[in-house]
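With one protein chain removed, the remaining protein chains of the complex are shown where they sit.
Up next, chain A:
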Amino acid sequence: MTLAATLTEADRLRDFFAARDAVVVQTDVLQSADTLLDLYGEDIRGRSYLTADPIRGEMVLRPDFTVPVVQMHMQSHADPARYTYAGKVFRKQDSDPDRANEFVQVGYEVFDGVNPALADAEVFAAIRDALGDVPLRAATGDIGILMAAVSGLRTSQARKDALARHIWRPRRFRNLLDRFGGRTAVPPSRAALLAASDPFAGAGADMGKRSRLEVERRIEALRADAATAPISGEELALLDTLTGLRETSDHVLSQLRDIAVDMPAIGPAVTRLNARLDALEDYGVDVSKLEFEGSYGRTSLEYYDGFVFGFYAADDPTLPPVATGGRYDALTARLGEGVAVPAVGGVIRPDLLLQLRGDI
């Protein structure tokens, strides 16, 4: 009965998106695991149901629709394109057995490179409209701003690459930043390695696939890093401000404009935020009430690299988000073997929506 109600609601939501010119698509429940494992590694292995097929190799019960929909789109090359879908996804809930391990998602994805700010706002508004008048709290963020800040740091490219790689792992990002900023000491083993006249003395025989050359290259990289000046306290403070932002969007915008004076690299990202907020206002979103968090979306899968958003039950903080979404240009680049298609989308959980409406 509950599942039937959920599926009916899912159909309603999908029809709602279809009425906004989205093409209804289907994907297989069983997906090849290779692509997902290559993209997300152990994170996805810990969260998905994997199974072996004697002919097709390792398969996975789809943990989301985004990857197969992107793959589908990359073959059709339609531009612009809008898709909607509804169906079950499967996730292991290792740490919280009370959460559902299979649930229905309804999604809306927009592939449109002409005006990204407008596409961001379009998706946010479409999801909001689909959710109706249930009391929900919207949270937003923009991972593109942090990425731009990292790329503009006055330090070596190697350090910027290391930080950019860990934007989605806030703790390691923080550790790296502390070390690059001279806030934590060099580990003793590294100091000893760099001081040694022969780093390989007593190293033992070479073994395995990682070659001596690779070890030597890393030592060179460590030497170069040791010779690099620390990231300035001023820049560290600016990054702290960025990641700690938690205000309404209009206030965040003016703060970011101030920060951009000292950190011009974030200028284009701030301009884009401005354009997005204008577009959201055109869709009737009151940006003076729209929350923005500098670190929002950083602990989800390595996926979103721009605008991110979520809708939460206003009076039940324990409930998973009713809807989430964001921009994932980099994902399309990786799946398209270098050919990126700007993409933004969001998903709704119809079961949670019904629950909040008191319908089930």
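In this text, a residue touches a chain if its C-beta (ideal position, glycine included) is under 8 Å from a C-beta of that chain, and two chains touch if they have at least 3 such contacts; residues count from 1.
The rule we apply is simple: contacts and distances are computed from a predicted model.
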Listed names "Sugar ABC transporter substrate-binding protein", "3-isopropylmalate dehydratase", "ATP phosphoribosyltransferase" or "Dihydroorotase", matching UniProt entry of the absent chain: "ATP phosphoribosyltransferase"
Hidden partner chain, touching residue among A:137, A:169 or A:251: A:169
Sole contact to the chain not displayed, among A:77, A:154, A:218 or A:357: A:218
Contact with the hidden chain (one of A:54, A:97, A:284 or A:358): A:97
Touching residue (missing chain; options A:21, A:79, A:206 or A:258): A:206
Residue ranges of chain A at the interface with the undisplayed chain: 37, 41-43, 45-46, 94-95, 97, 162, 165-166, 169-173, 175-176, 179, 187, 189-190, 193, 199-200, 203-210, 212, 214-215, 217-219, 221-222
